[in-house]
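Mind looking over this structure? Questions follow.
Yeah, one chain of the complex is gone here, protein chain that is, but the others are all in their spots.
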Amino acid sequence: MILNDFMLSMIILIALWAGLAGSWNLLSGYIGQLSLGHVAFMGIGAYSSGILFTTYNVSPLIGMAVGILVSVLVAIIVGFATFRLKGPFFSMATIGIAEVLRNVAHLMKDMTKGSIGLTIPYKPGLVNLVFESKWGYIGICVVYLIIVMAVTYFINNNRFGYHLRSIAEDETAAECLGVNALKMKLKAFAISAALTSMGGTIWVQYVMFVDPESIFSFAYSIEMVILAMLGGAGTVIGPLLGSLLITPLTYILQEALRDYGSGLYLVIYGLILILVVLYLPKGLVGLWKDLRFKLKRGSLDGKPIEKLGNS
Amino acid sequence: MLLQIIMTGILLGGIYAVISIGLSLIFGVMRIINFAHGEFLMISMYGAFWAFQYFHLHPYVSAVVIVPIAFIIGALIYKALIHPAMKRSASVVVLATVGLSLVLQNMALFLWKSDFRTVPVPIAGMNVQIGSIYIPLSSLVAFVVASLITVVLWMFLNKTQIGRSIRATTQDKQAAQLMGINVQKTFLLTFGLGSALVAVGGSLITPIFTIFPALGVNMVMICFVIVVLGGLGSIPGAWLGGIIIGLIDAIAGYYFSAEIKQILFFVIFIAIMIVKPAGLLGVKGSEEVGLK
Partner (left out) sequence: MESQSKSSEILRVAGLTKQFGGVVAINDLSFSVQRGEIFGLIGPNGAGKTTVFNLIFGLVNPYQGDIFFEGSSMKGLKSFQINAKGIARTFQIVKPFHQMTVVENVMVGVLNREKSIKKAREISMHKLEIVGLAHRAEDLSTSLTLAARKKLEMARALGTESKLLLLDEVMGGLTPSEVDEMIEVVRNINREGVTIMLIEHIMKAVIALSSTLTVLQNGQLIAQGEPQEVLRDKKVINAYLGGGEENLA
């Protein structure tokens, strides 16, 4: 049935984008260095597996591993060069990285086929990460999402998570308490890049096509940001919540507004982004936590209002 | 041939400079980067285009109306978006202006479609010839105006009361406040002024470049590099940075492919931030803002 097929596609996209947003979250949600170029790692993952599969018939599972390795390397180099940049400059640099890779993809025409793009051959099978029925894709996307959420959860409850949170709050204070900020940030960046790259490989195996313009799209970077921020940056479940809301919305908007022009859904994206960062900074998860805390304790900071002022 | 390329580069540099000055000013005073800067340019150019279409106004003429409007719109955007965002955090400003950029770019795409527009005014085709070198008159005008603006703006910031209060706020927000300078009003003025400057740039380049909704995206990265190269907050720096980047653009564009040129710009950006974050003529204290 057509409706079922649509819903299956939705599940795939929701899970995949939740995973991608969750990967972004590991860096920017926890550390607060805002990456606006995470699509760079999606592209690395997509092209690594894409090139190896189409040209050399190497399984995308191996291609995924290669993509992860390359992404980790790129992340460490980029991080080392750019982590000392403050706020907007770091973000600018990340946008630049994605742009550079897009240009590199064009330049390496021999391998990437440039604007013509790579078409993934239809050879169904688990090793090829190509599936006849949507259920196969649902399988790997859900596994991917679980991996991302598990890593996030593990970091949260691990000393790495404590250190990351302290760095995000006040790097100087954290360093004075013995936290090696640069090393921690590089680690987070590497993990984030690796997971994003995984998502990129899965993405290309689903849409079966990759070219520089479509994969290194700024809109994808923004989508990761919006999903994570709307749901709640720095939380395990935030990106999934964001994806549950936004991914179907994206699709509906794209369909509904198709007659009016291809970019209109991005206007909505932009507005959502502005509204979320101004009025919902902790995302939906944060909102929920605040409400629960308020109801439980009678005030937001845990003290009955009259007692404020005693130590 | 090389001489022609250099001349083209310098003229292009003037254009880049006039577009980037607003960004540098805003960063110098407010310590924020407006990621929607390119879209401000794009909209002002569309404004010039529609003024030409419907009222047959030459872009240089319609500028008289467009630039003040840009100032007002800039001030409104400051009040509605930038000010609330600045109250929260620097990251919020980044994301809010990114969101604004998305909204503006895609509204333009929706309203005016992706067709390339041009404003075919006579000046677009006129050249001045010196020896074997052709100098497009429109580019020359842009270069001259850019240089004039640099000088006028520099004098404004250094010789007038308002200008000096802007400079004082740049150097030390708290001290400025203690001296009775209304920091919020200064920010409002600065953002409006920066927007107006972008509109001036837009009017100047309307006869030269084609207009389409995504033009801001291409421009904004170049503006970032120029502002960082010239020195954050330095107006003469933005001029100098523009010229240098214009030269590199022309030379690299001739000898290398467009892709390599883009990569080169990014490499320059990173190199400056690492090696000399204050840029060539950066104002005092700007280095610490670029680096931690």
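A and B label the chains in the order they appear, each numbered from 1.
The rule is simple: a contact is a pair of C-beta atoms (placed from the backbone, for glycine too) under 8 Å apart; a residue touches a chain by one contact, two chains touch by 3 or more.
Small disclaimer: the values here were computed from a predicted structure and weren't measured.
K.L.:
Could you tell me which shown chains are touched by the chain that is not displayed?
P.N.:
A
K.L.:
Per the definition of touch given earlier, which of A:98, A:120 or A:179 contacts the omitted chain?
P.N.:
Considering all chains, including the one not shown, the answer is A:179.
K.L.:
Touching the absent chain: which residues on chain A qualify?
P.N.:
157-159, 162-163, 165-166, 169-170, 172-181, 301-303, 309-311
Assume only the chains that are shown with their structure count from here on.
K.L.:
Using mean C-alpha positions as chain centres, tell me how far chain A is from chain B in Å, no decimals.
P.N.:
Taking the average C-alpha coordinate of chain A and of chain B, the gap between them is 31 Å.
K.L.:
Please name which positions on chain A make contact with chain B in the complex.
P.N.:
So the residues of chain A in touch with chain B come to 32, 34, 36, 81-82, 84-89, 91-93, 95-97, 99-100, 103-104, 106-107, 171, 218, 222, 225, 229, 260-264, 266-267, 269-274, 277-278, 281.
K.L.:
Any idea which chain B residues touch chain A in the complex?
P.N.:
Of all residues in chain B, those touching chain A are 32-33, 35, 81, 84-85, 88, 90-96, 98-107, 109-110, 113, 213, 217, 221, 224, 228, 257, 259-260, 262-263, 266, 269-270, 273-274, 289-292.
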